[in-house]
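Right, I'll just put the structure down here and ask away after.
Note that one protein chain is taken out, while the other chains of the complex remain in position.
Moving on to chain A:
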């Protein structure tokens, strides 16, 4: 975004975005989890106990906003025109009225439901990407995010049994994940921590030796499947060459330092230092060197020494997802809402289809200005559905949100409400009978 656009963004581009395009109804349906229906089992207070937070122009930060219905939500957002919308947990009571309850017992105002969330940010990979640093991303490093989505999404579904998972582009350099199944929303902090830990392979902290350490006689099935189905291929076919991981001395030394056997490391170092020219020009130097490295580490004579695991450790170090653990561990962490616009890039936080995450390209995600322009070009051609966004590139994003996430979620929520209502009926009948 150029400086001119940036100031436009502040001064007014968000107004028409919230005014005509932002999918309020979809957000409301999502956050209601079926309680917006007419069924007697619906909890009408549910949506109103959810915390929203806004970052406003001039750096005001509003926490503990809450709304009883979609109209209130819509009016408030249109009115305040926040640069960023964050979503917090569902509390025991309406968060806006928390002070009224605070007098009595401090356990009255406390979070009771919260999606299980994950935040993966490219800056956490800065030590293993050489294409860009910090806030930038490009197509050479984005595969790291693709790997993260594949590994975590598969495990959440197959191992933890979750079904309603939403992946969202964070607008700049990462992805967010929202796990929305009822049982995910009701996890305790301890259970959330356990899941986050399950995904952690890095041991150590800033003040001891930090590294991937895979011990034991075999890899846990989760790590083994992730390795064979995702990590290995992405490492060998994409990241190795994209990032030129073995092309220069500085870079290959980093990998050599991960080999515990000094004699193998120095043998490789020797070969790589003086045979640059002998490698044929048409083969990529990274690929050639990786083959040599693997061959030496996996050759028969080293098998017994546990060095085979070293190949896997290298691959894990350069590909395995790095989660911001704190975000996932606590119920009351806030996370940016989907469909927000990133104030620095102007890009919309659009959903990502995990089944087609390979095709996702962060550099072509629609920006606010692009969408507004499309809207202008559309002119006054009224849409049959009445939705202004449907003719813009935001349309695809909203349609994906509905078809792959919202509709199946709503169906499941209605069934769950029905089920627990019937159960309660049954119980009260029984107790009368007795």
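The rule is simple: a contact is a pair of C-beta atoms (placed from the backbone, for glycine too) under 8 Å apart; a residue touches a chain by one contact, two chains touch by 3 or more; residues count from 1.
Everything that follows uses one rule, which is that contacts and distances are computed from a predicted model.
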item	value
Omitted chain (choose from "DNA primase large subunit", "Small GTPase superfamily", "Ras-related protein Rab-11A" or "Cytoplasmic tRNA 2-thiolation protein 2") - UniProt protein name	"DNA primase large subunit"
Of A:15, A:39 or A:183, the residue in touch with the unshown chain	A:183
Chain not shown: contacting residue from A:22, A:109 or A:290	A:109
Sole contact to the chain not displayed, among A:96, A:131, A:325 or A:412	A:325
Residue in contact with the excluded chain [from A:195, A:230 or A:314]	A:195
Residues from chain A at the interface with the omitted partner, ascending	55, 59, 61, 63, 102, 106-107, 109-110, 124, 158-162, 183, 187-188, 190-191, 193-195, 197-198, 200, 202, 204-210, 215-224, 322, 325-326, 332
